[in-house]
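A short worksheet on the structure shown next.
Removed from the display is one protein chain of the complex; every other protein chain stays in position.
Here the chain labels run A, B, C, D and E in written order, and each chain numbers its own residues starting at 1.
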């Protein structure tokens, strides 16, 4: 019986010029949909889990099309709600080597940002779930989104469902009057698993030291929020837009674990790789007894996502396991 | 020395599925830019006039790309201003035969909607212009847009520049607290040329009678706003989404003029055909002494636009004159 | 509570050169999926019904992708089964005017053709269904498919679920040793609604007279198979590959009903129009008391499908009702 | 044993914006190759004949690619020669309804235009041929092309091979110092079959009367050049760029024959339709005893070409015969 | 006078999602044709040799289109035969870095698999050939294919034509009742040149030792089959799907030769690189006296193929020689 994960967050229309074209060159824009939390759910579904995503779309043909995207990628969409008129969007211009990818967000006034807490019946949504996942983007969007997220986290906790939060956020995303320092802690204190970075721990909670001391900050975070069982992160080395290196790391309360560095020499699509890591971590923690194996699984999932166009990690369980076991050859499968 | 026309209004990103695909089928969206007033300016430019468009774009790469679209299509963009973060948009799903094209607008909160009257120095903008054109869409967008438009109309009038307004609007577009019945009259009273419909005259001004009595309403409109010199409209017969018929009509204070019906049997792109009519009318009135010829020119420009993909009428002066003179054969030119 | 329809049949990969290219011109082939019965289910889903399709796909990435196509288009795929290695296919070269579209099938040895009766637990599949639909293609594919279809029809009948069969078939499709004259009658005798043609009635059952005497044949068919409640057909006039006319007709045991002729002057995609008719009929009979309205609904759905690329009719309930009520203008909806 | 036809003339790279885009809209140009004479050869090959085309391409990768296009479309290219650096080109912007297609030629200085008479060994080329075909375009290109064409015609005549010439030309094509009135007659006097128009006969030879008196001019032409056996033409009625009508006509020395008018209501590609007519005529005269049947075949081939993208008529013998026999339904073939 | 090579084997339709898309993302599939033996013939043709391929295609429009692909790429197709209804296919999803490319074959029941020995008149086919090449794929397809291949090999040998076999095969390809150990030896004993791997030698013939001892196995193979003159292989190091290294190796009965390693850092298309090696070897052995030069030529051809999309190596003789001589710079040629 596959495990079931529930995620909650905004799903945006992603519009990007073909190939490496600049915005001003494009006569058409490639269209997919994505959002940190839905990306996690979809990746889990491709790994064989059951997954549903909760979000709010405009009540028009674009909201329908976005829902169809989620359905196509194996999600249950029975808890998607509809209202208002604008779908969140991001425009992505893909870079290479020294040229950065550029992202322009258009989320203000979106149907999701206008969500209100009572719109979702979380007890019903979560009734047969094994895991709930949220990210630090959602509470930054609007007060309604933040409160709805908090309801979800508390309900999940109360129902005994594992909760993970990928709490990375940026100060400049918080525009509705609250700061991340005010809002995130209450969410984090109900989490079992926190995905973050040394810098995230320092900026959000004033914990940890400068330098790459992830273990120190993670330990202090767990001291502060004792329900947290694992603090997980990854080291990304950006040699260029086309060449990235990834290493998973985890403080599980007992030991500080690191994976081997994976070397992604020809990046196809860098977006959503953190979400692939999170989904790999969820899968790994649910299916392996050993934290290092779970972390290796997460890192392998993350590395593979760099080669899949779009936001979501469509690779199979078999693909991830093969890389996790050390086969980096990419040899043709016939 | 070519005549110069100035237009003012929002320019939107237009995103449409390729060919006749439905929104949910599209993996990419074709991208052009358009907006009623800029469409008029660009069409005038293709006919050989000088043309500049005044608008407000977001201060980001998409605002730049939109400006580049206007430049490419021969407009002067020196009076474009930049600010805020969202470009207006419309999504177009192209229909055929009995299936209607569907349009979804996303204009709320756009950079243009946030324009404020003092942002544009109209005396400077209009200093060497022969004609100013506005439409009934602009005052519907926001109070700032409405006031900026009124400034423009009054300044143009004061400077002795011809003013035309294509005043068609719909009640459901007016969301900021004013109605079209409150706002449009002050704009219209400074116009030389008004483009409208029997229904528009009735709904906006309570003039005219029911039935297709364009002449009656037009006459009453000119009685009410004595500065108006001509009231112009067109009869469109929509046999299907793929087959349209167009006929121009005008009340010039002395006679009621109608053109022959043009029969567009294979529509390629229906959007912007009204703007092509307006630009043809501007060109015609500036270059022909005879109102019927001007109206014939406008109708021919309108008919030709139905065969050009995108919002703007890229046909040449030669093309329009040829059709205006009766050559409907579409024979290859080598 | 929406009604639920279940369909059963092969879903093929449909590969077609872009636009009007000939096979030998294509550097790529457009890819969708389709099959008469799944087309019906999907069209019903777009009209707001619940719909599930039962089929068998290869147990590989292509079988998964085909399933994802069904999910995207709103179907429940929980009863899809997997096995063997080949997905059925058809290649479609789209014609125009005097040039016929050409279809090449590749179904022999497909995973679906290798289906065996016990593979589907029909009682479970049909447990909350309101309608079961099959077509004359399925029993022609293989003995296993024919028997599985018969099981479905009998189980549905036993469970009190309405059964419709679109029994059109061609002699040259029957290659596994049985003829349509041997197999179809047992299927038909359990049907409530039969969709067929004058020629179909004559060739399969030896009933009816020559000439376009649909009513006569239909009456004899109902006399022969007394459980049938309605015999439904349509007259298609093919003026050219680009111009078709459609008229629905029905014998309901009491009167012979015909709809007005709908005139599709610019065909976009002719495939699946019969399936759109069938889905419209199912919707109509479930939602209207009046047979003429149901038939009008079916004809309007059929006409609209001619303008939608791909196999399936993605138009909305609102679109169909609008055309059914006589609005043929295709005017833009904003 | 299939008959063999040899053709001689320039093959150009054809570059056209996708769909109905204007030149200034295109980010890419569709690429095929074409030229009146090669079009005839290829169409003959699709009808089942053997066919070779003689031309001169630049000695570079583009000349190779052009040759590969001819090979792909079944031609023998063993007599293609190479030299110099430029391939002839034409740019095609496809029109619709009242908007004309526009063609821009770039042939000056092309490798073909620099051909010299001794470069082709016509006795060898023609040794197993049944038919040689040329057009009035070739002698207009350059003195070298004209002389090479004359050599071909004379050699063919001497060898007893049937010669057809599609002699339509325009004064403004003749830029190298000779006029068509000087050059064409010597070519025509060795022809068995001349394809031309009333206007062509009048402008080139000063024969015939004004008005549509094809028969009169044709008779005078045969009186002037007694080796001519048939003078063939077609009436094209251009209702619009999207809707054409075609009727074949022939004076065979004994009677004036006309086919029924074929009505092409949805033109896909108008280019090369005259060449399709010529190839149909060649096929028809070689395979039917009856001139009317041959002319019907030619007209049907011509009509079908209007629905095939590109320069060449890729329809099959079966397609042409079906239309020639009166099946205009375009019904799907499965 | 160019040398002539004849090849025999299945040619498949190759369908692949654009770029790096996964199967489930594709709205279209890129279409080319390919098959190990035809790939060799085509590559030889691009190097300037004469080449013909013998195969069997379905007798429909797809079989024609496949033939046209071979013609376009310079092959003689006069010995292609037609029958039955299905063309062999493979679906290719292109991987990158750690993500493997995935291939799904559909060959069962294909027209080629139904070939029977007497269908090809090998004496006629081979009459002016210098070389015959086969691969280990063909005898795995069906008994008919295996026997037809054996006929070809024996006839060639009898006629004094050089025979090469690229004998790599996999146990799981053999489904018709014979094993590769039963069938391959009789084919190999008539070969002059055998292309294989250490593993191939061990699995097929039980020869050689474990570890990378190619020379040892090759020597034993030549001892077993004394007509073999050279045993050739290559070492491929797959650093990732995007980065491959290639080195040629040969035992010629006297010495064990290795080329320098070529480093393909940015793979465009990995498929057909082994066939490019084989064609380079054939060219090299026919045109160089020195085995090392021939092997260097083969390795350079192989390396270059990694940068050409599709199955076939379209690079020119000049390209191969340049790389063979050590120019790895890829500097622009103007």
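Here are some notes:
The criterion applied here is as follows: a contact is a pair of C-beta atoms (placed from the backbone, for glycine too) under 8 Å apart; a residue touches a chain by one contact, two chains touch by 3 or more.
Remember, predicted model here, so these are calculated numbers, not experimental data.
Looking at D:62, D:81 or D:286, the residue that reaches the missing chain in the full complex is D:62.
Of the candidate positions A:61, A:81 or A:96, contact with the unshown chain belongs to A:96. Within the complete assembly, A:105 is the residue of A:105, A:176 or A:225 that touches the hidden chain. Although one chain is not shown, part of subunit E still touches it, namely residues 19, 72-73, 262, 264-266, 268, 300, 303-304, 306-310, 314-315, 319, 323, 327-334. Listed for subunit A, the residues touching the missing chain in the whole complex are 19-22, 24-25, 95-103, 105, 170, 238-243, 266, 270-271. Subunit D meets the missing chain through residues 15, 18, 22-24, 26-32, 60-62, 64-65, 68, 85-86, 91, 93, 102, 104, 106, 108-109.
Convention: only the chains that are shown with their structure count from here on.
Farthest from subunit E, judged by the mean position of CA atoms in each chain, is B. Mostly differing positions are employed by subunit B and subunit D in their mutual contact, as under half of the interface residue numbers are shared between these two copies. Rounded to whole angstrom units, the spacing between the C-alpha centres of subunit C and subunit E is 45.
Once the centre of each chain is set as its mean CA position, subunit A and subunit C turn out to be 42 Å apart. Each of the following residues of subunit B touches two or more other chains: 22, 24-25, 27, 102, 266.
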